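After the structure tokens below, expect a handful of questions from me.
Every protein chain except one is present and positioned as in the full complex.
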Amino acid sequence: MSNMVQAVRMALHVAEERHGVTDVFGEDVGPPLGGAFTATQGLKTAWNSPLDERGIVGASIGLGLAGCRNVAEIQFCDYAYNTIDLLKLAGLMCWTCVGDWNLPITIMTPVGSGIRGSVYHSQSFDATATHIPGFKIAIPSTPRDAYGLLLTCIVDPNPCFFLVPKALMRVRSAPGEEIPGEPADEKALSKMIDAPLGDRSKWQPQWPDTPDLFIPFGEARTVRQGRDITVVSYARTLPLCTKAAEALAAEGIEAEVIDLRSLWPYDWARISESVRRTGRVLYVNEDTEVTNFGEHLVRRTVDELFFELVAPPKLLAGAHVPGIGLADNLEMATVPQLPTIAESIRTLVRMQP
Amino acid sequence: MSNMVQAVRMALHVAEERHGVTDVFGEDVGPPLGGAFTATQGLKTAWNSPLDERGIVGASIGLGLAGCRNVAEIQFCDYAYNTIDLLKLAGLMCWTCVGDWNLPITIMTPVGSGIRGSVYHSQSFDATATHIPGFKIAIPSTPRDAYGLLLTCIVDPNPCFFLVPKALMRVRSAPGEEIPGEPADEKALSKMIDAPLGDRSKWQPQWPDTPDLFIPFGEARTVRQGRDITVVSYARTLPLCTKAAEALAAEGIEAEVIDLRSLWPYDWARISESVRRTGRVLYVNEDTEVTNFGEHLVRRTVDELFFELVAPPKLLAGAHVPGIGLADNLEMATVPQLPTIAESIRTLVRMQP
Amino acid sequence: MSLRPLRTPPETELSPELLVKIHELMVKGRVLEERLIQMYKQGDGYFWIGGPGEEAFNVPLGMLIQKGRGLQYDYCHFHYRQSATMLAMGVDPIDSLRMMKNTATDPYTGGRNFVGHYSIRVWNVVPVSSPIEVQYSMAPGTAIAQKRAGGRGITIVTGGDAGTAEGDFSTCLVWASRPANPLPMLIVVTNNKWGISTNYAPQHGEKRISDRGKAFGIESKTIDGNDPEVSYRELAAAMEYVRSERKPFLLEAMVSRLYGHSSASGANKVVDEADCLVGFERRLEERGLLTRAQMDGLRAQFNAELSAAHRKVKEEPQPDGKSIFDHIFSEKDLVGGAGSAGDGRSPKGGA
Partner (left out) sequence: MSLRPLRTPPETELSPELLVKIHELMVKGRVLEERLIQMYKQGDGYFWIGGPGEEAFNVPLGMLIQKGRGLQYDYCHFHYRQSATMLAMGVDPIDSLRMMKNTATDPYTGGRNFVGHYSIRVWNVVPVSSPIEVQYSMAPGTAIAQKRAGGRGITIVTGGDAGTAEGDFSTCLVWASRPANPLPMLIVVTNNKWGISTNYAPQHGEKRISDRGKAFGIESKTIDGNDPEVSYRELAAAMEYVRSERKPFLLEAMVSRLYGHSSASGANKVVDEADCLVGFERRLEERGLLTRAQMDGLRAQFNAELSAAHRKVKEEPQPDGKSIFDHIFSEKDLVGGAGSAGDGRSPKGGA
């Protein structure tokens, strides 16, 4: 059974074999390393770019214009901020030429905290990405979703962000959520598709025969059902919300947990159906909390469900500070952790109108 | 009486004379042009940079580190998006070195629509700016506020954004809101400080003797009082809100209008005092509406005032589309205009719990 | 890959037919820009920007481009002064007027963007965008695809002198010259010695912009872009090099800016810049290829055509406000299967 980084790799393999992907590229993406997180090992179309994010995004756009479906990696989303103009340009190209051109590109980048990455390897990208019109945005929290969402990004004729939560890269699927066709045994899979240590020049991966799996944009997943409160999250904080909900069940609190999976388009139907039932909603993400995508969800909630709410919709997000500090205490205090999430749910459930 | 662009120019003059500003620079900022909007004509420290926004923001940071207070202009905020990493770096520098360094710099840039600027001369910057911790952010809607806020930015020891609404650059102050010391007569002032057409090589401005005026960050201005609803805005849409409020008075609707003036820090005390009284609030800005700063204000409103609201807090903002189209109809349909603002106020006031 | 010396352009004269054709297109290009400026001044459009003064370079460029769709044809990453190139490629000038007047009929942007912002997928003309120099970061992408495809299709990118200060110009040189994959790119800089109001000299430490290419081992040259014969020959040679060697060439063309930067600076004729059309017409007269009367006639004819077009465009509808939500996303993959016939959408008119 794969972890998320292996799932990404298998999706990329399928995409270059069957869906016309011509280039998977970025810094250290090609041999010998195959990506800072090993996500691109063994791919036949993977290559190393110069250390130049503007060139990477620019080349991705150019390749897209030339009809080459491609996946361009920014090694850490923290290093995408000198390319926001190019990303905006990609997002507005189809619109500005009234549909003359489309741009079948995927920008893949690791996001978020959880690996003691300090100031420049812990940032989130969801607020920035959702403020760029013209992109579709996927952000998985399980290996299977990563596999299915990445394939959806790749075959979409439009620019997509594929945001990979660093904290979940080594996490494995829950039983029953395997990728079809993958070996059940972790070690067997590793032997097939993880590059060996040492000399890799003669290594060839053996790809398991995994079929296409397209998880559509705008389709969230209800991870856990509950009657008392709706909790909507994604990425690193999603499994924490699930854990919190499980723990709170012992206290008689039944929280419904929704994994958003794609941020644009997003599954408003599922959120609103749930909130109508529970009357309470907590949004959880870890981007800094001012001008945060969760605030958009709060706004939409009060816009459309105001008179059905029994408590204010809440957002739990990262502190509005310039960075995530390296020391444990600093990281813990900056972005939502299990205890804070549980406490937020508890407080919200207790709140009476 | 000055318009906003003249007010900016006078503030810059005062700042280089009395507040240690050593450099006002950017593309076409120096002679002969003195800025795309003439905001930097006649200044002794103004100079032309290369056409390189990364260099401009970088040099501003470097000058700041060297103790040189400076004002760096990005010709249009639309062209700042290749520098977001550098802006973030400026915002986190003091924090990351635990206060070892500060950065006394001001990034000045024209923002917003209203001049038929099409896709790349109409963008807003408030969502992006408020998502960058470590910056203070001013955005005036009158010449006097522009004068007083720019001086506050300049003397602040921290990085500041000074966002100038393009649509209001030629608008003059209301009577009683002059800048102290400026000539009352428009023509007289123009003769003194507007560069002549044609050869300017021998021209020297004659600066009126305007005293220091520091409008503090985080102090909004109540432009109009009212009991029925609170309308919070800034920049181009602010005067439209005031106009809408005046028009609605005839219908018996009394709207309170607040000009935020600074977005970080912002005057929550004033907003909440007002909303407690009116029970209704409309936030208006023209940035695209997903992951928008107005959504932060909506969130804070439901966070703190939920049980005092008689109607859902609303945001009226720009459509979530990739750009503002050139044709009149397109621009009108994309960002809030007087009729839509008036209609939004009306609807919200009529809404009954 | 062999290190063949750069082919020098043939010394031979261009044929009289070719010269007359170049002249015709140059006049057409100039008249188009003058009409656009007039439209601006009459209030038929909010903003003008264009390339009057660059015709001697831009027309030969357009004539030499292998236009078509897909990797075997040239990809064009242009900036906003390329209308004469577009005319030489064969667009109908009325569409530029439509773009100027932001009508719903504007085939390039549907009234959404400024004049000069062409987009013609079936000819590989990628959307022109306003931010300076970003096209230099994107262009390597189409060139990578062309290099892989083989053949003679190349990528052409154009932009101004001041813009080379942006990091994107460096990105272009870095990516074009990677030993792992040198790219078939004609990298053009039209040097008019100005960036809006900012003069070249105090801002550029490099003697010639083309020297920056040399540092990367890129074939590089600076030419007189005000001379259409020089331009044609040098462009032909540079393109042939790129097409056959599959390696980059940096071409800096010295040109004039005859109406200032844009309407923002008044769009009035300047007096102190060489006018490539004046010089070329004198030469054509001297060589007896065209008479003054013929040339005046040509200009009058284009003027009349554009005047009629202007009247027509004035009557055309503006886009509807509700349309702002159209085309945010594409339903179809139009660029996919590059080299194939595509969806058959073709540019209006011409040549």
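We call the chains A, B and C, going by the order they appear; numbering starts again at 1 in every chain.
Methods note: contacts are C-beta pairs under 8 Å (C-beta built on N, C-alpha and C of every residue); 3 or more make two chains touch, one makes a residue touch a chain.
Computed from a predicted model, the values in this text were never measured in an experiment.
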> In the intact complex, which of the presented chains make contact with the chain not displayed?
Replying inline: A, B, C
> Out of A:N3, A:T22, A:N48 or A:T210, which is the one that touches the chain we can't see?
Replying inline: A:N48
> Who touches the missing chain here, A:D28, A:E73, A:E182 or A:E286?
Replying inline: A:D28
>> For the chain not shown, which residue from A:M192, A:A319 or A:L338 touches it across the whole complex?
In response: A:A319
>> For the chain not shown, which residue from C:G29, C:G167, C:P184 or C:P228 touches it across the whole complex?
In response: C:G167
> When the complex is taken as a whole, what residues of chain C touch the one chain not shown?
Replying inline: 165-171, 173-174, 176-180, 182, 201-207, 211-212, 214-218
> Given the full complex, what residues of chain B touch the hidden partner chain?
Replying inline: 20, 22-23, 47, 50, 52, 54-55, 57-69, 85-86, 89, 93-104, 133-134, 136, 157-158
> Since one chain has been left out of the picture, which residues of chain A touch it in the full complex?
Replying inline: 27-28, 32-33, 36, 48-55, 78-79, 82, 116-121, 319, 321-323, 325-330, 332-334
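The rule is simple: only the chains that are shown with their structure count from here on.
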> Given the contact rule stated at the top, which pair of chains has the most C-beta pairs in contact?
Replying inline: A-C
> So which chain is the furthest away from chain A, centre to centre on CA atoms?
Replying inline: C
> Which whole number of Å gives the spacing of the CA centres of chain A and chain B?
Replying inline: 34
> What is the distance, in whole Å, between the centres of chain A and chain C, each centre taken as the mean of its C-alpha atoms?
Replying inline: 41
> For chain C, which residues are shared contacts with two or more other chains?
Replying inline: 109-110, 112-113, 129, 131, 167, 328
> Of all the residues in chain B, which ones touch at least 2 other chains?
Replying inline: 54, 79, 82, 119, 321-323
